[in-house]
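Removed from the display is one protein chain of the complex; every other protein chain stays in position.
The chains carry the letters A and B, assigned in the order they are written, with residues numbered from 1 in each.
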Amino acid sequence: MATVQQQLADISVAEAGSRVQTPFERFRADFFASRVATGSLYVLVAIILIAVFAPVISPTNPYDLATVTVLDARLPPGAKSGDGVIFWLGSDGAGRDLLSSIFYGLRISLGVGIASGLVAVCIGCVVGLTAAYFGGRTDSVIMRIVDIQLSFPAILVALVLLAILGKGVDKIIIALVVAQWAYYARTVRASALVERNKEYVEAAKCLALGHRRILFRHILPNCLAPLIVVATLQTAHAISLEATLSFLGVGLPITEPSLGLLIANGFEYMLSEKYWISFFPGVALLVAIVSINLVGDQLRDILNPRLQR
Amino acid sequence: MAGTGPTLRVEGLRTHFFTNDGVVKAVDDVSFAVDRGHTLGLVGESGCGKTVTGFSILGLVDPPGRVTAGRILFNGEDLLTAGEERLRSLRGDRIAMIFQDPMMTLNPVLRIETQMVETVLAHQDVDRATARRMARDAMGKVGIPSPDERLSAYPHQFSGGMRQRVAIAIAFINQPDLIIADEPTTALDVTIQGQILFEAQKLCREVGTALIWITHDLAVVAGLADRICVMYAGRVVEEGSLDDVLDWPIHPYTRGLLNSVPSQKKNGERLEQIPGMTPSPLNLPPGCAFKTRCPRADHVCDAEPELREPVPGRRIRCFHPHARGSP
Partner (left out) sequence: MTPMIETLGLSKRFVKRLDLAAKIAGRLGADVREEVVHAVDRVDITVGEGEVVGLVGESGCGKSTLGRMIAGILPPSEGRILFRGVDVATMDEREGKKAALQVQMIFQDPFASLNPRMRVEDIVGEAPIIHGIVAPRDKAHYVAEVMRRVGLDPDYRRRYPHQFSGGQRQRIGIARALAVKPEFLVCDEAIAALDVSIQAQILNLFMDLKEALNLTYLFISHDLGVVKHISDRVVIMYLGRVVEVADKEALFAQPNHPYTRALLNEVPRLDLRRRAYQPVAGEIPSPLDPPTGCHFHPRCPHATQRCRDEAPVLKEIAPGRLAACHLNDGT
């Protein structure tokens, strides 16, 4: 029965004087309780490391025009290039090593996804907190803007923006930020509304602490849990959105291909036995997104306030 | 059925929860009996195991908890060996429960009528119209005005006090032999609490239902119960008739509890407080669980005290009980 479990949780907590676990230690213990999540976290960390150290660990530099030659084009996985380098995953239509391309592509994909996520989180936080805390007209106006923004499909917003702004990494980050900030604003506002009515916020007001302090030192830290979950899952979404945009040929220039562009490049070969040119970038993208989602799922379960002690 | 022996007799009940952090002995040797038409007040503070006792009687304890020992004799039948089918046929019919939060009884998406009729039809062989009439009468009996209209309402259309009355009506509708009420008035206002207590008293008298009233509020028990049973850290520490226990408490915990309640005698003076806190059930000290807070404790209390009956009808679990009549 729920109440009995609750009572149990209350009882085992009232043990001041024993095992001083900080909230972070508790969080860590809860997270690694799931093997799936632990595995996904390792994969995710590996992917991030690959992305960061791509120039160091890639067998070749696929964008060095000096070494890339069309004579190496469309070689199957495991074949050797003219220079004697093994193309573990084959080569694409222009003769670039696919493995190296994937490493660099992960870099772009992850970089764009995470960067746009971070900026969107900051904007969303400020907007959501303001709306929740000040309420009234401020809240109405802000939330109407958010609602309008959210009623457009993200991809449509991004496409329109990119059509106006043109190509480039910075431009695609802007487009992704604009497509995403509204989710964060809504999430933060929802948590902040709940926290705002709690007695510790009233106590802070009673102690004559200023608005800014109450917002950022009291309310925001308690809104982080759902925000972290949404941010993780949204980052995966941003990465896949960016891949879609690149696949459609919008956004990133050919000189900085993300995984989406790599997939697009190999599309024409899909039915002519040279599957690897699209397939392996596709798998890499899939693995990245799934691992982020699984980590996000576990975070959502353990940060669930109902189970919080 | 009734008449021979108590409606409910609990003997040596133990309910343990096997959690990752250890074994929580939520109920650890609880025994008491309730006669037909009588009310037992089961009293204690949070964590003492009184709610889990109530759930154990009804077989509502979920894993990781389970009843590990004891007998629960309901009209002579041991509920612990009865099986889930039998328990299901008894619940709502012969034994009913009233919870602190009436929304634990009431389904928010069903009309009151639907739920009450369902309860009747599940246990009695009557037609729908008769069941509806019984529901209407039950609503009237608990003092809900215009019962015909209110039957077709949803729970959210009632106030808290009204909802609790509906929960009581549902509990009494099949005229059970035993009702377990778990803090039903704790969340209600004083004047509404008075109404609920009045209804519960009246119905028990009419129907002859045995009532176990679980609460931490000694004053409520004083107005309602025939016998009182005090629990601490999963064990019964004192039991006896109401007047006897309240006027002559002999267990140091009961005494401390009574002294903690502001009353006539101690106007404006410091209340005698029991120092410290209830120990965590994961970490009970060996021997008497109260010894860390007891002014009379000594090395003898390192052994576990048994529940003794120094005088018929009065039971005590203590090595150093106060003498009856001592200050």
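One rule holds in what follows: a residue touches a chain if its C-beta (ideal position, glycine included) is under 8 Å from a C-beta of that chain, and two chains touch if they have at least 3 such contacts.
Being a predicted model, the structure only gives us computed values, none of them experimental.
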Worksheet item: Any idea which of B:D21, B:D62, B:D137 or B:D189 touches the chain not displayed?
Response: B:D189
Worksheet item: Any idea which of A:L71, A:C206 or A:L271 touches the chain not displayed?
Response: A:C206
Discussion item. Touch as defined at the start, partner being the missing chain; which of B:E11, B:E45 or B:E304 qualifies?
Written reply: B:E45
Worksheet entry | Residues of chain B in contact with the chain not shown | 45-46, 159, 161-162, 189-195, 197-198, 201, 216-220, 222-226, 242-243, 246, 256-264, 266-268, 270-275, 277-278
Worksheet item: On chain A, what residues meet the omitted chain?
Response: 13-16, 20, 22-23, 140, 198-200, 202-209, 213, 217-218, 221-222, 309
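Throughout what follows, only the chains that are shown with their structure count from here on.
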Item to complete: Just give me the whole-number Å value for how far the CA centre of chain A lies from that of chain B.
Response: 52
